[in-house]
Structure formats: C-alpha cells, structure tokens
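Read the structure below first, then the notes.
One protein chain is absent from this view; the other protein chains keep their places.
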Amino acid sequence: MAQMSYLDAVRTALAQEMRRDPAVWAVGEDLGRGGVFGQYRGLVEEFGPARICDAPISEAAILGVAVGAAMLGTRPVVEMRFADFALCAMDELVNQAAKARFMFGGQARVPIVVREPIGMWRSSAAQHSQSLEAWYAHVPGLIVACPATPADAAGLLRTAIRSDDPVVFMEHKNLWGLEGEMPDDPDHCIKFGAARRVRAGRDVTIVSWSAQVHVCAAAAETLAAEGIAAEVIDLRTLWPWDRAAVFASVGRTGRLLVAHEAVAVGGFGAEVAATVAEQRAAALRAPVRRLGAPRALIGYAPPVEDAVRVTAPMIAAAARAMVAGQ
Amino acid sequence: MAQMSYLDAVRTALAQEMRRDPAVWAVGEDLGRGGVFGQYRGLVEEFGPARICDAPISEAAILGVAVGAAMLGTRPVVEMRFADFALCAMDELVNQAAKARFMFGGQARVPIVVREPIGMWRSSAAQHSQSLEAWYAHVPGLIVACPATPADAAGLLRTAIRSDDPVVFMEHKNLWGLEGEMPDDPDHCIKFGAARRVRAGRDVTIVSWSAQVHVCAAAAETLAAEGIAAEVIDLRTLWPWDRAAVFASVGRTGRLLVAHEAVAVGGFGAEVAATVAEQRAAALRAPVRRLGAPRALIGYAPPVEDAVRVTAPMIAAAARAMVAGQ
Amino acid sequence: MERPHAAAGVPAGRNLDLGRLRAHHRLMLRIRALEETALRGLAEKQVFGAIHPSIGQEAVAAGVVAQLLRDDILLSTHRGHGHTLAKGASAGAMLMELLGRAGGVCGGKGGSMHIADFGVGMLGANGVVAANIVIAAGAAHAIRLQGGARIVCCLFGDGAINRGPFLEGLNWAAAFRLPVLFVCEDNGFAATTRAAALTAGPGASARARALGVPAEEVDGNDVLAVEAAAAALIAAVRGGGGPRLLHARTYRLTGHTAADAAAYRPADEVAAARARDPIALAAAWLAEAGVPEAEIAADRAAAAAEMAAAYDAACAAPFPDAAAAFRDVQDIGSPAEMPF
Partner (left out) sequence: MERPHAAAGVPAGRNLDLGRLRAHHRLMLRIRALEETALRGLAEKQVFGAIHPSIGQEAVAAGVVAQLLRDDILLSTHRGHGHTLAKGASAGAMLMELLGRAGGVCGGKGGSMHIADFGVGMLGANGVVAANIVIAAGAAHAIRLQGGARIVCCLFGDGAINRGPFLEGLNWAAAFRLPVLFVCEDNGFAATTRAAALTAGPGASARARALGVPAEEVDGNDVLAVEAAAAALIAAVRGGGGPRLLHARTYRLTGHTAADAAAYRPADEVAAARARDPIALAAAWLAEAGVPEAEIAADRAAAAAEMAAAYDAACAAPFPDAAAAFRDVQDIGSPAEMPF
C-alpha cells in the first residue's frame, strides 16, 4: 500500500495497464504535456507520442477515432478534458460506441474508456461543471464508473481498460488532490457493480458516489456524534449498480437516503430511490429520500455556485428527519 | 372542433403561429419538400423559403444557428428530423441554448423549439428509434413536451413557440397518423405542466406520456372489463411535470404505476416514482411500480424490436398485481 | 484484349481490359439485382425498415470498392448495399439481414442501415450521416499503430460534407498521415434537397485539399474511369502517402428511400441520367468490344436468379428469437442478466 493522490493513482494505473497491454493507448488534447490536470504527466516520456497521442481540439474526432480504432482491436483511453465537452461527441459515444456491438449483431467490439472529469470545481461556471452521469446510465451498451477514492479510481480504471465494452469513466475534478491508500498490486481490479461500504450503521442507509461520498461520510460523522448510525454506501459504478448491497443495507436500516451532486430531477438518485421503493417497500421504515442539486445551472460567483451544492449539513438534516420519523 | 391527424395538427398549429408572429420561422433539412414525415407540407408555399428554411445536413449548425438567431429576437422552430440526430447538436442544445440566459445573467433569451421525433417506428433500428426525454428533463433551462394526441400536439406546440425559453418538443413517430379532435381556436395553448386525465379510476393511477399513453389506455380498458378502475394520466410535459395532478390521483387510488417506452433505468419514470415514494408514501397502498424498456438496444427484426416494447398486457398485469396486493 | 474506343461512347484513349470490365459489369448487375430484390421485399412486406437504393450509383462500388483487398477496411453509409456486396459480403446473408432474419449478416438486428460484414472488413453502414468519417480515421489510426499495409476506404455522400465530422475526420487523417481513401459519392442530392444549393464553395475536392488531403474528381458513372482513379489513389494511400479523396459524380436514379417518389426532380434530368446508367454504359462497351448480347443477357439473368434464390431462402429462414434483443448489448450489466 502506497499513499497516493487520486490523480497519481489513475496516472499510475494507466501506466501499468499500458505496460501490461501494448494495445492500450491514450488520446486527447495536451496529453503530451501531461493533460489539463496533470493526470498524464510523465507518460509520453515512457510510452512515446504514438501511445500518448496528442489530439486536435476535435472531440467528435477523438471519440470517433477511438471507436474505429477499438473496432480494429486497439484499446483507446479517450480523454474528454471536461465532461461538458463530451457533448461535442455525443453521437460518437451514444449512437456509435454504445450501439455498434449490438447493431452489427456482435461483430463489433468497442473497448474504449471515455474519461470525463465532472463536477463543480473552483468557479468553473455553467459549461465546465456538469455531472451528467445519469445520462450515460440510461444508455444501453455503456458502463458508468464514478470513483470516489484513489484506490477505487485506480482499480476501476484497470477494470475499465480491460473491459471489452465502452466505459464512461467519470473522475471528479475536486478529487484530483485527494490522498489515500493505493494497493501495490498492478492487477488490482475492482469489479463493476460492487459497491463499497464506507461506514457501517444501523439507522439509515446513505447511498452516493464520486466526490459526494465524502460529503456523506462527513454527514455520517456528525450524525454519529448525535447517536445516529448512518451506513454510507459508495456505489462506485452506476451501471451496473449494486442493488444487492443497497437492498441488504436498507434491509438492515429500513431507511434510504440518496445524495448526489448532480441535479436531483432525473438524476440517478431517482433510479436508486425508485428501485428501492418498488422492490423493498416492506423493509422501509420511512419514505425514501433524495438530495441533489436544484434544477438550476451552475454559476460563477461562489455564493451562486454554493447555492446548488448538497452539503453535509443538508444530508445530516435529512437523515435526522428520517430517523425521527418526520 | 375538426378531426385531424397528429401530423396535420402540428402542421396547422405551426402555420397559425407563423401567421400570428412574423418572428417565427422553421429550419431543418428538406422542409421545402414538406419535411421527412410531411409535417411541413405546404408551408413553404405559404411562407416562402426564408421562413421555411432548408438546411444542409448540419445539425450542429441548425441548432447553433437557431440559438444565435433567437438571441437576436427571432423565434426559430428547429427540426431535428429524428431525435437521434439531435445527439449531433448536444453541445448547442445543452451547453448553449439551455445555459445562455443564466450564464449571461439574464441578458440572453433563447426562444427556440427543438422538434425531435422519437420512438420505435417500423423497424427503424438502433439509431432511429430512441426516446431520450429523460436526458432533457435533467437539464436545467430546458422545457420538455411529449404530446400524445393531435390536440395536445397543437396546443403544446403553440405554447412552445410562444415560450421565451428553449423547449424540446418530442413528437412520437408512431403518432403521426393518429386522428383526433382539434380545437378550432388558433390561440388554444396548453399550459406546460398541466397533465391530462385520460380516464378516471379509483384503483390505480397509471402515469405516462407520448405514444405510451394510448397503450396505457388500452390496458385500462382491459382492466375495466375485469372490474379494476385504472386512472390514466398523461403528463404531456416532463418539465415542468404536474406533480399536483399525480399526487391528487395517487391520493385517491393509493397506487402508482408509471409506464413509458424509454429505457426504464434512468428513465423519467424513475423521477415520477421516486417523487411519489418520497412525498406521498402515506397515501400508498402498494409500492410504486415502473414499466419501461429493458436496458437494451432497439433492433431491426420485428421480434427483436418487440422484445423491448412495453405492451398493454404488461401494463395490465402490473396494475392487476398491484391491486391484488402482490 | 486491348483496343482504343472512341466511337460508340466507349471511353476514348483507354486500353480496355475486357475481363475486368466484364467483372465490373457482373458486379454492378448483382448490386442492381440485390437492391431490386430488396424493393420487391419491401413491396411484399418482407423487408421492414427504410431502404436507400444505390440504383444508378453502382459504378462507384464496382470501381472503388472492388479494388480493395480483402484485408482492407470499408466504412459505408445508409446507402451501402452496393459497397457491402462489392467488398465481398454474401448476398444471401445480406438479404437475410434486410428481411430481419437470424441468418443475416447482423443476425437481423441491424437491417439495411446497419449492414456490416466484419469478416470481409466491412465495418458497417451507418444511420448517421458523416459519422463513419471519424470512425474510418480511427480504423486507419489503429492500422498505423498496429503496422501492416492495410488501408481504409470510407464512402459518404455529397450531403455529408456539410457535417463537422467531414472536417474533423479528414483533418485527423491528414495530420496523422493515415492510410484512408475517402470517397465522396456525389449523387446530387441530400435526401430531397439538392446538396449543391446548401454547399458553399467549390465542393468536396476543394475542401479536402484545404484539409491537406489531395483529391481527384471522376465521372462516377464510368466504371473504368472510377477504377483508374481509385487505383491511382489507392496506390498512393497504400504507399504511405497519407489520405486521398475521390469525388465521384453520379446520380441517384431512385428517390432517397423507396418511399420517396422524387417528384422534386425534372423529368428530363432523370431521363438524361438514365441514359447514362452505369450498367448500360458498361454493357454497351462490352457489346462494342464484341461480347455477344446473349452473354450479357445471361449475366443479367444470372444476377437476377442469384438474388431471387437468396430472397426465397431468406423468406423461408427463421427470425431471431426475442432473446437476441438482450445479446451483444454488453457483457457486464447486460440486460440478459440484469432485467430491470
């Protein structure tokens, strides 16, 4: 176990996968200078510009090229820079990458990893802050990973690179600097669809993913001090998502709160809450509850940006009310 | 009241709005020859090619041009031909049209209507059959309309054209030929966020929108013959959506079933079901229930296409089980 | 056999390889027969989705695609039957696909707009105009990474050059000097719209050159001219010269889809185009070169018979089962194992 930042964890895992499998290559803007966040730092020196491939500002080409190159057996890791720019390549991702295998009756495989840094970060405003993971979860053919810790980011990235189907890999920009333990094993892969129990508790289940997991953990800390034991579950992947883990936890706690940074309306929290309400109604001692951003845009000025944040006090208050039966 | 097809209803309403307001114009591929489904038939003859504007195959330009033209005070009606092709203009729709007003502090208004024909229709296969209304409902700044009848299509289109904010207007391809009553009043606008009660009933509330409404109505017919009174609610718009109507109905029936053609996972049914489970738990006599397509792609061969359809028997069976307390 | 042809419409100043011309003619006949059979299937409600016939454009498929090697990669469009057949796909499996049968090239899941045969390097038609251009650049990028002499051929229409991926794909291919032959199959129309009316500037070739892709124009109804131009460009591409574009001017003799009566075109324009039907041109050259009319008629009959038999076989073949809807979506999180 080494101590490592989230950024270094994914950087290390990518390098390890590139050493392991010569078919793996990365493509995106500015990668040769380390990428916009430094997440590719040092890689061109080791792997050369053919495998750490600089791209023009051309997201549709970056993704479309990856689809074609994947069909011929290479394994591209595609950098979208900000998740928001992936909107420039939505046909390539949704109509092409996600559908090719099925549409061609199994003849095509599209083993690509599409890295999409998400989330609010330093007043980046409306076009550089979005979290659209719910979109991808709704698209058959795609896998969606939203790691919250360095170890998960590395382990899920390895699994993503080894996956024969397209994976949307969403790193949260606010997590780049987060330090954590990183397993030494370069083959440490994390299964898709296996949630992580961040903290055990018997009173309420709090489900989350990505950076919001840490906000939930902070809320659980507060609640613990008040004698409320919250169980925090990090889904890690939204498709597939670990229904069994959530059902088991709700079976114990009888209460489900889902919290995420994305807009609540149509967010993936709705899927989790609806599924539990449908399939585990008998276990529920309180109605399911969701917390997400208001259906509002993300502004530049800190007070405006903060107005759409789901905070630890909000989560604690919601959990408290649920436990109190309000 | 005239009897009219869904197609003629929207065609008529568009013509009426264009007569009413010279700022309204339509832009898209092949409009001068009536559009791909004939929904613009005859319009270029009346309004000329400047206002029924043929476009190159260039969805990003069609939508981007509409955004710029709307900012200067015109009111473009944008034809995307198949909803699937709107993925080629996702940046323009989501990063630009939906955000401009907010991002520029209220300086911009983007009164555009983006017409996106959705749904399964005659073996159109994976790239011409999608229903991604849930995506747009998740995007702040957008209004989402999914009319099910000729009168609603016309009334909602008028409201959409008169709206000062961008509207995604989803017509179901399978409904073009549907005949129905059409109010004569050329100012007959239907408020966004006002659901329509298709059929009253005390035993179970079935919520739906677009073509699926008719499938739900057929299921309700079957159920009625068995003595189960299903109330069918057509949301008509997904954002805003008529929570009050759904809450009131569930308050009466104690049971909520949401059915839609789109993929169930991450579909807008999750939003409706989760909201009711959260906010009307006490009224529920059975767990909420959703029916949508499996998280699978849409195939060409009829048996494959049919495998992802939500049918009237499936809806009836689900409602029956809910009423029976299973 | 070699002789100059000037008089009866045979392209002048060219050494005619009669064997090749005959092969082109046979292939074009097979493409025509395949599509006429598809239209029959539509009329008989055996074919389900939209059909975009390439009737009148067969010389591009025969002249370009038939020059590729089996190992080369092909990407096509919604109007891709001819390209697919020319690349070597089985007509039987193609017709099964159009009829949505389990034995189709895509197991009946793709239909006409997604026809593909990866076994012969045909990586798919595409339902989204111009989407194949960036995918083609990617296939060529993979070839560059993997080494080898394969090339990629990517066909698209004159309408496609107004979408962004045309610029992005050509720029990519040229910036990385990738082995791609782009072919703009210019049939004058983008669906019901005259493509030229909304295409600014001098067109596909000029755009390609401005993107660093050398380009040639050719009469797309003259299969020999197409072949000659394609052969030269393919040699340059295969030789490592980077991408090339061939702009082939032809004409769509039918409507955009089988459902389009194409009433927006003047009758004399269509008549003039019919007079330059690429198959008729080739047949006339063959006749003039001494091939007996009976042999030409026999080729025509053979093509029709082949497709009729394939059609009958497809009609008799089983549909995929419903479970096929859940296969090949994805391994992990598959709808087959995780019903909602």
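Read from first to last, the chains carry the letters A, B and C; within each, the first residue is number 1.
Following the convention adopted for this analysis, contacts are C-beta pairs under 8 Å (C-beta built on N, C-alpha and C of every residue); 3 or more make two chains touch, one makes a residue touch a chain.
In this text the structure is predicted, and so the values were computed from the model without any measurement.
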The omitted chain touches A, B, C
For a quick check of understanding: of B:R11, B:R81 or B:R101, which residue touches the chain that isn't displayed?
B:R101
Which of B:L7, B:L43 or B:M71 sits in contact with the chain that's absent?
B:M71
Among C:A91, C:L123, C:A136 or C:V213, single out the residue that touches the unshown chain.
C:V213
Touching the hidden chain, out of A:I118, A:V207, A:L297 or A:V323, is A:L297
Touching the unshown chain, subunit B contributes residues 25, 50-51, 55-56, 58, 60-61, 63-74, 76, 91-92, 95-96, 100-108, 140-143, 163-165, 192-193, 239-240
Going by the touch rule given at the top, which residues of subunit A touch the chain that is not shown?
29-30, 32-33, 36, 54-61, 84-85, 88, 122-128, 263-265, 292, 294-297, 299-308
Chain not shown, touching residues in subunit C:
162-168, 170-171, 173-175, 197-202, 206-207, 209-213
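The rule is short, and it goes like this: only the chains that are shown with their structure count from here on.
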Longest centre-to-centre distance from subunit B, chain (CA-based)
C
Whole-Å separation of chain centres (CA-atom averages), subunit A against subunit C:
41
Contacts with 2+ other chains: residues of subunit C
104, 106, 108-110, 114, 126-128, 164, 329, 333, 335, 338
Among all residues of subunit B, which ones touch two or more of the remaining chains?
84-85, 88, 125-127, 263, 265, 294-297, 299
